[in-house]
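First, the structure itself, so that you have it in front of you.
A single protein chain has been removed from this complex, and every other one stays in its place.
Right after this comes chain A.
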Amino acid sequence: MVDNIGGSSSNDNGDFVIKEQDRLLPIANVGRIMKHILPQNAKISKESKETMQECVSEFISFVTSEASEKCRKERRKTVNGDDICWALATLGFDDYAEPMRRYLHRYRELEVDKINSNNQEIRGGNGPHA
């Protein structure tokens, strides 16, 4: 059969028009990450990589869905970082929630740095405290 798992909409669901490639992470990325994790001499079958693609998309969907439900209940429109941390904990990935909070913290730090250095440039190198 063809290599790709159905790039068109001809699936069981007639109206499932989203292309498979659009709802899956690129197999190259998935494969690369897997290779890093696996022992040197290990191989990965193609269907394993494809299955992993599906699994990670499912993961994304479930986490997002939980987070989004929380937002809906709280009448917020935007899913934020804390919602994701909460969703991870709720779905049983407590182990992830803590590292994610650290990432979030670091991300915010880096974003603030970026904003600050942008501000510096705009003002021609003179910071607000100059």
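Please note the rule applied: a contact is a pair of C-beta atoms (placed from the backbone, for glycine too) under 8 Å apart; a residue touches a chain by one contact, two chains touch by 3 or more; residues count from 1.
As a working rule, contacts and distances are computed from a predicted model.
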Could you check which of "Phosphatidylinositol glycan anchor biosynthesis class T", "Nuclear transcription factor Y subunit C-4", "Ribonuclease P/MRP protein subunit POP5" or "AP complex subunit sigma" matches the UniProt name for the chain that's left out? "Nuclear transcription factor Y subunit C-4"
Counting contacts across the full complex, list the positions on chain A that touch the omitted chain. 1, 5, 11-13, 15-16, 18, 22-26, 29-30, 32-34, 37-39, 41-45, 47-48, 50-52, 54-69, 72, 77-81, 83-85, 88, 91-93, 95-96, 98-100, 102-104, 106-108, 110-111
